[in-house]
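Notes follow the structure.
Shown here: the complex without one of its protein chains, the others still in place.
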Amino acid sequence: MISVYYFGAISLVLIGLYAVLVKKNVLKILIGLSIMESGVNLLLVSVGYIAGRSAPILSEGVGPNNAVDPIPQALVLTAIVIGVATTALALSAAIILYEKYGTLNIEEIRRLRG
Amino acid sequence: MNGQYASLLIALPLISAFFVPLIKGAGEKAVKGYLVLITTLQTAVAAWVFQTVYTTGKPIIVMAGAWKPPVGIDLYLGHFAALFVLIVAAVSFMTAVFSYVADIKPPADKYVMLSLLLMLGATGMIATGDIFNLFVFMEITSITAYALTAYNKTGEAAEASLKYMILGGIGSSFFLIGLTLIYGSLGTLNMAQIAQLAGSMNPTVAQVGLSLIIFGLAVEAELFPLNAWAPDAYQAAPYAVAVMFSAFVVKAGLYAMVRLLYLMQTVKSWHSVLSLLIAMAVLTVVVAEFAALRQRDVKRMIAYSSISQVGLIAFALALGTRAGVDAGVFHMINHAIVKALLFLGVGYVGVKLGGTSIEDFRGLGRRMPLTAFTLTIGSLAAVGIPLFNIFWSKIRILVAGIEAGYTWGVALILGASVVEAVYYIRFIHAMWFTGEGERIGEGISMSLILLFLAALVIVIGVYPQYAWSLAQKAGNDIFNVGQYIKNVPLMPLTGVGA
Amino acid sequence: MLKRALAIITLLIIGYWLAQGLTGVPFGQDRMLVGQYYLNNVIKQTGSVNAVTAIVVNYRGFDTLGEVTVLFIASTGVGALLWRRKKKRTARTEGSVVLTTGARLLVPFILLFGVYIFIHGHLTPGGGFPGGATIATAFLLLYMAFTQYEIPHGAFEKTEGVAGMSYVLVGLIGLALGGYFLYDWIWQQWHWGINDVGRLFSGGFIPIIYTLIAIKVGTELSGIIDNMLKEEVRE
Partner (left out) sequence: MNCISCISYIIVGLMIISAILAVEWKDLLAAAVGMAAVSLFASFLFFMLQAPDVAMTEAAIGAALSGAVFIFAIKRTQRYETEDEEKPGWWVRW
């Protein structure tokens, strides 16, 4: 039996991956990637959680021995920013794509061939 | 000079990239000249690091913020990293000269910033000794690569870039899940400490985590199921960018993959991951060679050839033997030289003649004899003819493959090499024996760079000893994990996970 | 439909495989190794009460430098891709009265809140990234409320560059003074604020770096918004 947080995180990853695999609209694929990233972040934070401890801000009665693991939180902070950076860049590529081809359907965007 | 000054390898490109917005008013030529200047400085710093590491024989460990690993992040500049950081800087310098000569679509200042940051990302990926820091540098490399792929702002470029972004996004998510599993069971992110503790990991967790990491890095390393973006990106990107992709972006991905793979070699399920990687590598070689055969565009054809060579390198590195790793590293060096030569030459032709389809290359021997000559040397080397550099590394890879018992893989690779010979000979034929044309002037700086690379190809081909000894030292750096752990000054920690 | 079913089956297999891996990493257990070291030493070594901030800025400062670079690349890349010779905002309808009045009233407070978030990064949750994002939200509000509003691009781009350079320079000063890149010279060498742990003026170079990061993040995100909203005009 896995924890509900793990379950939520894996579900988000799989739902995002499903959108990437099956959907044809570029923006929908990017929404899928974004959901997948949220899932990964949730997974990373839940790995660092320790039952019964509080946030790693060491004031007002929180000592080194009753705080959760701070490293995954620091990593997720980085990962969130990286995620939004990728999303913004991908969206501007999608805008160019729409300006040039007039569509966002990947079936119709197949000009690059050998 | 103190070894900590090697952190300039990261600090210099960063601070100069941030400086570009302040000087962009000075005009396009000035900004491009600035790029040449910074890459020269970077090459000088890299040469100093290379010289220090290879004369003392000891790696330079850069500790950010004076924190000893695993508390802080360390840069591990061992034999491999010192060599490849130099290659990255030198190739960046050549592409900077190329960009100075060629027309770059506006805005040139953004192009300069992105080129500097691509160099920074690859340098960081090769140098870092921390697995999450590797992820950050991988993202720097790949996001810059996305932006540079789409830089021409045509529909094709945007299409290739989006393809790359989607695959890269899946890859980085998978890498992060694998990292989560490894961190969750070991409680550390430092590579040396991971190697130290890997034997105590739960085999299932290790297998899932390592496979996810390999899968994530395979996008960057252009291995088979995940490399559909590569030919499109090579074709649609500006010429200088294709050079950088082939010469060092792929290498950085491959290196990261192999470093992590060998660090985890005490894991019980290690061999199953190795055979997965071998299968991917052999498929890459075969599929890419056959795809290259039917190309009409020379840039795309060379891109497929580059992918197949990368598959060959991955095959050698995944053999799990010392000979395989050495040969793979040697092939990495040779491949960087040859592909830089080919892409620069093709790009120069593209700039001068306005296109890179095979029709444009007819009669090149008469129109641009020097470029045609260097391209011929590059093609012959890529086929693997004796007396050219790739011959030596290819033969060593094949021997190592047979020694390790992968005769089927070697047979398939040999078959694919025949295909490679066919299309390169077709290319040489088109350049020298068909078509007519007027002589076109070739610029002095580009000619010098092309001749220098061609000379390197031949010198290494005739006297492979020095390059081979470099490759052996670098290969030992990857293969000898015990030495790696000993070199990193790990701080002893006590905790639940230890 | 068949493809869809196939995809779902593949995903279920991947999910099962991931769950297999995750059973080896049970939820809610103490597996800290390096994390415990950070928790034990964070106040003494960095002067920051918030351990996450200390890790982000000080212990793992290299990651953060990279992270700032990633955002810089994104804003540069968006600027390069959406670059046109001449571009303008094309929105025609002005925001409603509620939006314009609200924007006028709220923008100073949002900016103030952003500043509060980032300068207290070493004491409370928050820091440079959410602080910078909050500042960008203020500009987003202005963009939505007024059709003619534009940020001063030249100044913003230069600010972005200067903030990034200052971050690297702070690191290089550490290299010059302490011998290590990104060395916290203010806390470890000058011992400033050593008696003020838990108050605003402490934490070594963390407040300085978080201020620079917030300025950079704020200008970059507003630059991205600006680039996304303007379209090419042909004369």
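To keep things simple, chains are lettered A, B and C as they appear, and every chain counts its residues starting from 1.
As a working rule, a residue touches a chain if its C-beta (ideal position, glycine included) is under 8 Å from a C-beta of that chain, and two chains touch if they have at least 3 such contacts.
What you see is a predicted model; the values in this text were computed from it and never measured.
Peer 1: Which chain A residues would touch the chain omitted from the figure, given the whole complex?
Peer 2: 4-5, 7-8, 11-12, 15-16, 18-19, 21-25, 27-28, 30-32, 34-35, 38, 41-42, 45-46, 48-49, 53-57, 68, 73, 76-77, 80-81, 83-84, 87-88, 91-92, 94-95, 98, 104-107, 109-110
Peer 1: State which residues belonging to chain C touch the missing partner chain.
Peer 2: 1, 3-4, 7, 50, 52-53, 117, 125-127, 129-130, 133-134, 136-137, 140, 221, 224-225, 228-229, 231
Simple rule for what comes next: only the chains that are shown with their structure count from here on.
Peer 1: Which pair wins on C-beta contacts, A-C or B-C?
Peer 2: B-C
Peer 1: Using mean CA coordinates as chain centres, what's the chain B-chain C distance in Å?
Peer 2: Spacing between the chain centres: roughly 30 Å.
Peer 1: Could you grab the centroid distance between chain A and chain C? Build each centroid from C-alpha atoms only and quote it in angstrom.
Peer 2: The separation of the two C-alpha centroids amounts to 16 Å.
Peer 1: Considering chain B alone, which of its residues make contact with at least two other chains?
Peer 2: Residues 132, 136, 139, 143, 146-147, 150, 153, 158, 177, 184, 189 of chain B each touch two or more of the other chains.
Peer 1: When you check chain A against every other chain, which residues touch at least two of them?
Peer 2: Answer for chain A, listing residues that touch two or more other chains: 13, 17, 47, 71, 75, 78, 82, 85-86, 89, 93, 96.
Peer 1: In the complex formed with chain C, which residues of chain A make contact?
Peer 2: 2-3, 5-6, 10-11, 13-14, 17-18, 21-22, 46-51, 55-59, 64-65, 67, 69-71, 73-75, 77-78, 80-82, 84-86, 88-89, 91-93, 95-96
Peer 1: Could you list, by residue number, the parts of chain B that touch chain C in their complex?
Peer 2: For chain B paired with chain C, touching residues are 2, 4-5, 7, 10-11, 14-15, 17-22, 62-67, 70-73, 106-107, 110-111, 113-114, 117, 120, 124, 128, 130, 132-133, 136-137, 139-140, 143-144, 146-147, 150-151, 153, 158, 177, 181, 184-190, 202, 204-205, 207-209, 493, 495-498.
Peer 1: Sort out for me which residues of chain B touch chain A in the complex.
Peer 2: Touch list, chain B to chain A: 132, 136, 139, 143, 146-147, 150, 153-162, 165-166, 168-170, 172-173, 176-177, 180, 183-184, 189, 231-232, 235-236, 291, 294-297, 300-301.
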